[in-house]
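A single protein chain has been omitted; all remaining protein chains appear in their positions.
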Amino acid sequence: MVVFPGTWSDRDCGWVIDQVLGAELRYLWHKDADLKGCDCVILPGGFAYGDYLRTGAIARFAPVMEKVIEFADQGGLVWGICNGFQILCEADLLPGALIRNSSLEFRCEWTHLVVERADLPFTSGCEEREVLRIPISHGEGSYFADPATLSRLEQNGQVVFRYSDVEGRVRPNANPNGSLHSIAGIVNERGNVLGMMPHPERCAEPELGGTDGLKLFRSVMHSAVEVLTV
Amino acid sequence: MSLKQIDERRLREVALTPDEYRVIVQALKRPPNDVELGMLGVLWSEHCSYKTSKELLRKLPSTGPAVLQGPGENAGAVSIGGGWAAVFKIESHNHPSAIEPYQGAATGVGGILRDVIAMGARPIALLDSLRFGPLPASRRHFEGVVAGIGGYGNCIGVPTVAGEGYFEDCYANNPLVNAMCVGLVRADQLMRARAEGAGNRLLLVGADTGRDGIHGASFASLELDEDSASRRPAVQVGNPFLEKCLLEACMDLTRTDAVVAIQDLGAAGLTSSVAECAGRVAGAGARIDVLRVPRRERSMSPYDVMLSESQERMLVVVRRGREREVQRIFEEWDLTSAVIGEVTDDGAVTVMEGEDEVARLPVKLLTEGAPLRRLTGVPPEPAPILVIDSLPPPADLGATLLQLLASPNLCSRMPVIRRYDHMVGDSTVIEPGGDAAMLRVKGTRVGLAVTTACNSRYCELDPNLGAQLAVAEAARNIIATGAQPLAVTDCLNFANPDRPEVYWQMEETVAGLAQACRALEIPIVSGNVSLYNESSGGAGIYPTPVVGMVGQIDDYAERLHAGFRHECDFVLLIGSSHNDLGGTEYLKVVHGKVAGRPPALDLVRERAVSRLILTAAHAGLLRSAHDCSDGGMLVALAEACLLAGFGMRGPALEPEPPLRLDAAFFGESPSRFIVSAPSRAMPELQSLARRHHVEIALLGLAGGDVLELEGQLRVPLSDLRQAWEGGLA
Amino acid sequence: MTAIVARVIVTPKPAVNDPQGITVRQGLATLGFGEVTDVRVGKYIEVRLDVRNEKEARERVEAMCRQLLANHVIEDYSFDVDTDGRSSK
Partner (left out) sequence: MTAIVARVIVTPKPAVNDPQGITVRQGLATLGFGEVTDVRVGKYIEVRLDVRNEKEARERVEAMCRQLLANHVIEDYSFDVDTDGRSSK
């Protein structure tokens, strides 16, 4: 779990990992120069460096990011949630950019996501076309990429989550932020770097309104163990 | 020393009266120099000295078995079980928000967070209680304030989980922005901002000091007038990112025993934080050197440094010799810190500029020297009488309900709530939108319910009763979640107290708060006063005593939501209805009147109803509970449907005379709840109600997609939703 | 009617805190741009408008700045206008 100054989902994600799942958790400080042997690196939500200038722009240059990029290049699992997704785009680990919500407003609300890829280490516990209910919380989560990049993403099946209605239909009024192609999460070509705007750590226990988020954490945990035993 | 020798303009600038100046000269046996005058001016402002309200506030009950810290510290604290303490406080940022809505509201949030952090607690929730003039004219204020609160809270990662928003003519020029923060700390690690131990070091941490907001405290103690424009640089720009780092660093401080105290810098900046910190320890003083204060701008005078209200700064009292250890913690977060002085035992605040002494004032003179203002209250003209017999009965109940649901004072708050991150922290087990919100205390089963309440229209009509009703409503919000009310923090917003009617309102309000809090056994552990919410020429605001309350439930698995949970559950009205139409939203919206007496409150009945609800909730008899407040029973019923996503069907409601039909539906009698329960729970519920001497009436069965009372009213849920969700558009 | 483009720059007033500027300067320093002594971050607003002449354009843009584009409590503004009406394309 990487912590930048201004990160705030670190403790929430950390809670799910070690209290709900009982997995082993290490915090990585933005000044750290190694990844302490982690199997999966999570870049959690927040406002790293205040998101000043642009979301993720300054965080992308934190010392720890050099190691994260190396790790990703070697096929390590990297998972960016919300601010983490924005940082991954700034760091060019994922294509495109996240711009201001089309409403120009911050949005914190429950959304539905349709799972387009269930064969990834992050989604192996989901069914393809399954609809997940996961909240968003961001002011700049509108996914943008140029047409060529978008069609490459679509062709390669790199779109992992799309905003949808309860039934899984992708429709403009189910798109909370104006993302192109209703994109809520994408993966890199190799399939080891995932970025998503919604917050799965906020729905990993029934008392918080749902447990769909836990499916993603479980998937990651199992994949990490598999990678280890292979 | 005669008054002639001091320029009157200069006195006005520091907001001191000639009388106050005389007291200063007498106490010092010399005229104060310019820096001293500025320091006294800010600390003697109403905002810091409470010179108008102190006497009154003494009447408020502040003790109770759960109280760990009452008024007098940066925030109050109560024990919530499991070794944890809840720390909370409410504060106004009305004047800055009137001038610059976004930054005013944002820095209000920043300020109240620091009060909680100073107690060693981690903030876990924010609440905002807001009042504006009617839309659309006041949209700029409304949009700016909401964006500012979200801008700060969302960035720092503390959820904004509850609050209020009202729209009334009286707030058009004087919007109210009251922010409340709740934090958690282990009870044995609760900190107090006391400057103990001569020789201990004073460390200033966080933002560099600039020329922001000089005289902000005095500014908050004046009426807004034409001149306010020229004082505009008094508005500050907040940096929530910096405060997030400050917050985390302060939490890290608990790892060391090198820290004696933490004090936030708020209104009146360094001057007040140093003086207050020293003032809490008999005989203590402080000596600081302004040259050691890190600055944002060149050529700042000692005056500027002492009075600057730059945000995101904290004063830390560190054991002598352990400075490096503490500074290293701040360095880890890339925060600037500087030793700017030390604690002394000479009972004075001494300000040096290098080798030169630029100010030296007795701590007691600064913190307690302001002569109390003894004002007299005179009741105003009595409120317009309401002859309810003259009110025509509602022609169409359904249409009236829709009209009320669409009223900006009653409609859905979702357009605001969704702009606040209300989930961060993974603790929000009751989301905003119902009555109180609830946060779990991670690692325990304890739930903390939080709310704010105040119907200022009631307070305008009868400030004493209005204040009681505010306490009762806040308590009911807490009880509706199944939690037990624990303690209150209050923000007393008034117009200009120099007007005898306003001072009378203050007296009555405090009497009402005290009475209700005593009767319900809920102590007031912190609060804030904001006066002069009045524009020259224009009218002042309604008396607005905002009541912030926290409550506790041992196991949050037993919590109740406001919306119905299951179709086919029984829907019941608990409590009795009377012809309480005075001051209601119905009277205002439908009949265009603000008149009459507010709804009558019987605190003994209020307690009986609360006990019934809590007993039933605890026994697992209830599926949901929602308190009836603004808009009355029918609005509460519609809200319970809307939150559930399904309707309710029941027989026509035939009130027994002398209860009028409009009062039964839209009257705002307090001490009532709409609850739902599974059929099997009915016998036990009925006998419980009998035992508590509380009325219980079956309204119908939950379910379907209409709200229907046969032959009386039939409205599709979609129509209700359209009215309710569009009210703020 | 002439198509005119006005380029408005809105900056935080000199005495006003600019957290964004401070953070960007620190970011630049981390990246090795230690020669940077100060950063202020403001807004750039490009307004295209149809008016009779440049003089009218100036008056109108001045009015826009005062009424909407700048928050005069904490911001200053300046602008220039240009008749070519193309710019930044």
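Order of writing sets the labels: A, B and C. Residues in every chain begin at 1.
Following the convention adopted for this analysis, a residue touches a chain if its C-beta (ideal position, glycine included) is under 8 Å from a C-beta of that chain, and two chains touch if they have at least 3 such contacts.
Note that the structure is a prediction, hence the values are computed from the model and not measured.
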Touched by the hidden chain, restricted to displayed chains: A, C
Among A:L21, A:L35, A:L53 or A:I69, the residue in touch with the chain that has been omitted: A:L53
Where the missing chain touches subunit A, by residue: 53-54, 57-58, 61, 89-90, 95-97, 99-104, 144-146, 178
Residues from subunit C at the interface with the omitted partner, ascending: 3, 7, 9-11, 14, 24, 27-28, 31, 33, 35-51, 60, 63-64, 67-69, 76, 88-89
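FYI, only the chains that are shown with their structure count from here on.
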Chain contact graph, described as a line, ring, star, complete graph or other shape: complete
Innermost chain, taking as reference the mean of every protein Cα atom displayed: B
Centre-of-Cα separation between subunit C and subunit B, whole angstrom: 38
Sites on subunit B at which at least two other chains make contact: 239, 241-242, 334
Junction residues of subunit A, two or more chains touched: 49-50, 52
